[in-house]
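Only a single protein chain was left out; the remaining protein chains are all shown in position.
Note that the chains take the letters A, B and C in the order they are written out, and that residue 1 is the start of every chain.
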Amino acid sequence: MESEFIKYFELIISASLINNFVFTRFLGLCIFFGVSKKMETAVGMSITFTAVMMISAALSWVVFNKVMDPLGITFLEIIVFIGIIAGIVQASDTIMRKVSPGLYYKLGIYLALISTNCIILAVPLVSVGEKYSFLQSLAFGLGSGLGFGLALIIMASIREKLELADVPAAFKGLPMAFVITGLIALAFTGFSGLITL
Amino acid sequence: MSSTSSINLKDQFLNGIIKENTIFKLALSLCPSIAVTNNLKNGIFMGLAVLFVQTMVNITISLMRKIIQPKVRLPIFMLVISGWVTITQMLMAAFVPDVYAKVGLYIALIVAFASILARAEMFASKNSIIPSMVDGLGMGVGFLFALTVISFFRELVGKGTLTVPTGLSTQHVFTFINTKPVLIMVLPAGGFLAVGILMALFNWIDIRYMKRGAVSH
Amino acid sequence: MTGKDIFKITLNLVVVYLIGGFILAFVYANASPKIFRNNEKAEQDALKLLIPGADFKKLGDWTIHDKHAKYFEARKSGETVGYIIQSFGKGYSSYINTFIAVDKDFKVLKINILGHGETPGLGDEIETDTFKNQFAGKDIDHLKVLKTETTEYIQAISGATISTRAVSEDAVKNGVAFLIKTIREGGNNNVQHQQH
Partner (left out) sequence: MEATKKEQLIVSVSPHVRSDETTSRIMWTVSIALMPAMLAGVYFFGLKGLFITALCIISCMASEWWYLRMVGKKPVVGDGSAFLTGLLLGMNMPASLWSFSPFTVHVPVIASFVAMVITKQLFGGLGFNVFNPALIGRAFALLSWPKAMTIWNEPAVAFFAMDAKTSATPLGILKEEGVARLIEVFGDKMNLYVHLLTGNRAGSIGEVSAIAILIGGLFLLYKKYITWHIPVSFLASAAVMAYVFGGKDPATGKMILMAGDPVIHLLSGGMMLGAWFMATDYVTSPSVRNGQILFGIGCGILTMIIRLKGGFPEGVMFAILIMNCFAPLIDRSFKAKVFGAVKQEKAKENK
């Protein structure tokens, strides 16, 4: 039992730090660069993201293993997963608006952004590819969400610090964001080898 | 076809390559620009896959534009895109298995490319088949161009080699330097640095080019 | 929205999805056998690379580090010339996927590294021929890794002792030991039994 627990823990650590989606798998970059300009939006996005990620990981697992696999239509995974994600985003949009308008006011705008984010699609695709169990895909979703949130928040705090810096004209904006991400990725290389995968 | 419309087509084609280059200018669909570009061959095939999907999606949407109900157009667009991506994925798995083994995940994620949906919505759903196809080709070639430049740079600097595809399953590896000159360029961290520096280079050319025309401050 | 509109939209969606589904199913039906053959061919190619000119028969599955691996028997004109076993070694940052070919006396003929995630520039030198060729002719007692120069044992790649050990003392040694245990001591009967 204890070793099981350690496995889930390792999965979360590996998805969030070692194989961080942004720094080593290069996913979600559009949103990453778009949303990390302000700390407040970064935090909001992280929260929304992690929640949606876990739900979609769980639901995709159920649909893939209980419906698609028995029917032999696993080749349709992309279409089905994108449908599931669109459905979840739409549903949480509606539910949040009804149940908690305050929260919707704060986080609603990020929901729309989520469906065009590749991480949210990559999580079910990877966990299906790795043949994770239900709990494992849930842990993977959680770790990926936390890792993306961590990346966003670090990036936002660094960009805030650089607001007044005299960055050369050609590097202003996105090129500099890439360089910063490259240096963070360089630092995060230190985590490699922490867990043997 | 009249001469005026052919000029328009040319502009439409070049638009996607230069003015609205997906990666260097619009900064969209960035994930594969780093993920698959540590090897020239993978970069080229990824670019070709996007070129194929973009063109086919544009053609399909343009063909269907009259029969699609506006209210359900987004789900239909998504279906068309993911359908073509699935087809691309299967074709690549069948014919270029070694590339597919490396870039498979990113092929699947073409679905989430904002640029493809945007072109379908903004251009193909309003224009006839030929301009849509040209637009798709232009955007796709622009993407292919960007990936080729990035992967050329990264593989050459990172490994001292260039892997040039000579066919679907054949390739030739040119070795320029026997030791790996700056290995980090083929690693994740170096990918970000390389793309950042190349983007800055494009910006710099832009700034200089614009300065020549404009009055200096 | 009138009922007619709803009907039209629904019809629209259904028709588009049906056509899409048919096209996809058609492509899938044509592509999937090829994909399947690709995988088969990749495995056969990997085996042929180790023992050229032989035919291979899968003998069974085994597990190492909770990973499933296969082992094969190699035959030339009906006679057993050796065995090939897939094995995994726990390296620096990944499990190293290795194919090991042994002859009838369980001496290593050749090894091949199929997949790994070791440090670029250091650990990934396990893929080089100079390293892999060291294994030719070694029996199970000579798979020890030494950091000094040696031809009798396996010489460590400088700066990547852990990756070296993972290949030789973990993947190869355990693979060969498993083959000896299952085929020489007891497993042999089974194999012969199948022949009759």
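Just so we're on the same page, a contact is a pair of C-beta atoms (placed from the backbone, for glycine too) under 8 Å apart; a residue touches a chain by one contact, two chains touch by 3 or more.
The structure presented is a predicted model; accordingly, all values stated were derived computationally and were not measured.
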item	value
Contact set of the excluded chain (shown chains only)	A, B, C
Contact partner of the left-out chain, one of C:35, C:162 or C:179	C:162
Option from B:92, B:184 or B:198 whose C-beta touches the chain left out	B:184
Residues in chain A touching the chain absent from view	39, 153-154, 157-158, 160-168, 171, 176, 179-180, 183-184, 186-195
Interface with the unshown chain - residue positions in chain B	179, 182-185, 187, 189-190, 193
Interface with the unshown chain - residue positions in chain C	92-93, 119-122, 158-159, 161-162
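What we mean here is this: only the chains that are shown with their structure count from here on.
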item	value
Centroid spacing, where centroids are CA-atom means, of chain A and chain C in whole angstrom	32
Distance between chain centroids, defined by C-alpha means - chain A, chain B (Å)	23
Residues of chain B whose C-beta touches two or more other chains	75, 79, 83, 86, 90, 187
Where chain A touches two or more other chains, by residue	75-76, 79
Complex contacts: residues of chain C adjacent to chain A	24, 28, 32, 90-95, 117, 119
Touching residues (chain side chain B, partner chain C) in the complex	64, 67-69, 71-72, 75-76, 79-80, 83, 86-87, 90-91, 93-95, 97, 180, 183, 186-187
Residues of chain A that touch chain B when the two form their complex	23-30, 33, 75-79, 82-83, 86, 116-118, 120-122, 125-126, 129, 168-172, 174-179, 181-183, 185-186, 189
